[in-house]
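Every protein chain except one is present and positioned as in the full complex.
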Amino acid sequence: MSGIEALADHKRRRIEELIARTSDTGGVSLLRDAGRRLLRNPTAIVGAIIIVLFLIIAIFAPLVAPHDPVQRFPELIKDLTVDTIPGATAGHPLGSDPLGRDFASRMIFGARQTLFVGVLATLIGLLLGVLLGAVAGAIGGWVDVLIMRFTDVMLALPSLLLAITLVALASRSTQWTVIIAVAVVNVPIFARLLRGSMLAQRGSDHVLAARALGVKQRNIVLRHMLPNSLTAVIVQATLTFAVAILDAAALSFLGLGDPDINRAEWGLMLGVDGVRYFEVRPELAYFPALAIILVALGFTLLGESIREALDPKNRR
Amino acid sequence: MVRVILRRLIQLAATVIALMTLVFFWLRSLPGGPVDALLGERATPQTRELLTRALGYDQPIWVQYGRFLKNVVTGNFGNSIRTGEPVTAVIGRAFPATAELAVAAIIIAIGLGIPLGYLAARHRGRLLDNATIIVTLVGISIPIFFLGYLLKDWLTQGIHVFPPSGRISTGLGNTDVTGFFVLDGLLTREFDASADALWHLVLPAFTLATIPLAIIIRITRASVLDVLDEDYVRTADAKGLRDATIRKRHVLRNALLPVVTTIGLQTGALLAGAVLTEKVYNWGGLGTLITDSISGGRDYPVLQALILLAAVVFIVVNLVVDLSYAIIDPRVRVQ
Partner (left out) sequence: MPLLDVRDLSVVFQRKGAEPVRAVDGVSFTVEPGQTVGLVGESGCGKSVTSLAIMGLLPRRGNRVTGEVRFEDTDLLTLRPSDLRDRRGRDIGMIFQDPLSSLNPVIPLGVQVAEVLERHRGRSRQAALREARGLLDAVGIPDPARRLKEFPHQLSGGMRQRALIAIALACKPRLLIADEPTTALDVTIQAQILTLLKELVDDSGTALVMITHDLGVVAGLCDTVNVLYAGKVVERAGRHHLFGEPRHPYTEGLLQSVPRLDVDRGGRLHQIRGSVSDNIPWSAGCAFAPRCDRVIDDCIGDTVPLEPDSRGGALRCTNPVPQEVPA
């Protein structure tokens, strides 16, 4: 046999060494490749940092916050009048809210409540949507038609309007009505996303190969199709989180939010007290608004970066 | 083409009926039913009894459902519980205000969004592009009612550039013809009224346009970048065509296809955004009507009709968008 085996040892080693150096990017899996691009993308890093900070504040709120968020302080209450709400004082770095509570502590605990509302609304929407979409995509036929017509009907109403309708049609508003209304809005989006992705895969080579090997339908759906659809779902969920907290804020602004006056949630703080006392003390609106913008931005940045990284068009 | 339109109209009818059916059964599934929802829990049994009969809720559910559908089809939505007027009259009065606002917003969103998105794509990776991306991201992430308050605070309080609320200055004595104040002024030659109404329109329209504008910019930018990579643009380059010809004939037209679809979808966001914007600027349109119908005791007949209207507008706009898409893209036309 001729070829490089016939060469002198040092020449052969030189070739092997040169090839090894040039081909270290070959054979990297799509996912790892995407991950590498994600880490190199400053947008993704900024988004991730915002989200991590947000999570830390939310989780460790009781340790970070100077006070109890529902406690009313006499030294703050005494300065409350119709057109003054005390600003920063000793021990209360952001001053008071309209009820004489420590605003800084409410902002910090607000991270927790906002996370709660956002995560639940996203998760509920995701689970219901994925379930519907998977059933539609896996079974097909009239079940598919029925589910898709149902999502059509839901999508015919603009999302916030649908949420407004759902809350309005409930006899009374609670935190759960808000969460469910915001969640339901996203059901058709997740359902269509998953169904579309599953249909695209039904004709794909790896599913056909699994079918040809005699893998059961149930296992094809669970082991082959669902995991592949998951990346798209994760991207959508990240983006949905941003929309969810914005929608929750909008509902609060319309007077359809959580009626519990003790609840410290950014959307509620902005939509109720923030706008009501805007001319008295605009900081009551600025801080929660800024927090919402930052967090929504963080999730949008991360979600879009993941989508971009997964896009095969942007490989290499 | 006609068959496509017909099929879409049938789909529209089916969607509307399905939506109304959902609303109907949802209302009846509430604890205590709609009567309790209307009267609250403290009503006497007598009034409850009276209202139940007056609204026909004592009859079997399928009779109610049949009558409900008949009413929907004939456009009879009953009377508003708050004011006692026919629902159609209440909505008819509020409609022009919202339409005026929404049209102004979509004009801003399209008129600024497409050129800005195009410019950003042409300057890919440079300052203008990066600035545009950041601004649009913030635009998508900002609660628009808060933006409304901010604009109001900056431009109507300290420096009186724009009026803070309402559609027209009181005491201007404008003549109401169509309910579209800007148009009315032009029709009746009360140009001062037109100008005043336009002046009132600026801030609300920009507030409402924020999200569609940001999204149109982003879609246009992405779409132009995609098209610039297309083989047929390279072909056009290989022909030696002038840059301006390539841009106009080969890039822009293809790049607009996804933008057109987006515009249709954004009318939905516009309807929802109108509810928030109208509350901020005390605008008095459909959005205000929704808020009032919810907060002042649930005014179900009005709400029901508004939901229906929103769905119909959204579907019809998207039908029109799809048809115009077919005009731009010959590939769709044939199918």
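The letters A and B name the chains in turn, as written, and every chain counts its residues from 1.
The definition used in the following text is that a residue touches a chain if its C-beta (ideal position, glycine included) is under 8 Å from a C-beta of that chain, and two chains touch if they have at least 3 such contacts.
Everything numeric here is computed off the predicted structure, so don't read it as measured data.
K.L.:
Which shown chains does the chain we cannot see touch?
P.N.:
A, B
K.L.:
Which residue from B:250, B:279 or B:298 sits in contact with the chain not drawn here?
P.N.:
Of the candidates B:250, B:279 or B:298, B:250 is in touch with the missing chain.
K.L.:
Quick one: say which of A:40, A:223 or A:276 touches the chain that got left out.
P.N.:
Considering the complete complex, A:40 is the one touching the chain left out.
K.L.:
Since one chain has been left out of the picture, which residues of subunit B touch it in the full complex?
P.N.:
Interface residues of subunit B facing the absent chain: 125, 230-232, 234-243, 245, 249-250, 253-254, 257, 328-331, 334.
K.L.:
By the contact criterion defined above, which parts of subunit A meet the unshown chain? Give residue numbers in ascending order.
P.N.:
Spelled out for subunit A, the touching residues are 2-4, 6-8, 11, 14-15, 18-19, 22-23, 26, 40, 316.
To be clear about the criterion, only the chains that are shown with their structure count from here on.
K.L.:
Any idea how many Å lie between the Cα centroids of subunit A and subunit B?
P.N.:
25
K.L.:
Residues of subunit B touching subunit A in their complex?
P.N.:
11, 14-15, 18-19, 22-23, 26-27, 30-32, 36-37, 137-138, 140-146, 149, 153, 157, 268-273, 275-276, 279-280, 290-291, 293-295, 298, 303, 307, 310-311, 314-315
K.L.:
Per the contact definition, I'd like the list of subunit A residues that touch subunit B in the complex.
P.N.:
Result: residues 149-150, 152-153, 156-161, 164-165, 168-171, 242, 246, 249-250, 253-256, 267, 270-271, 274-275, 278-279, 282, 285, 289, 292-294, 296-297, 300-301 of subunit A touch subunit B.
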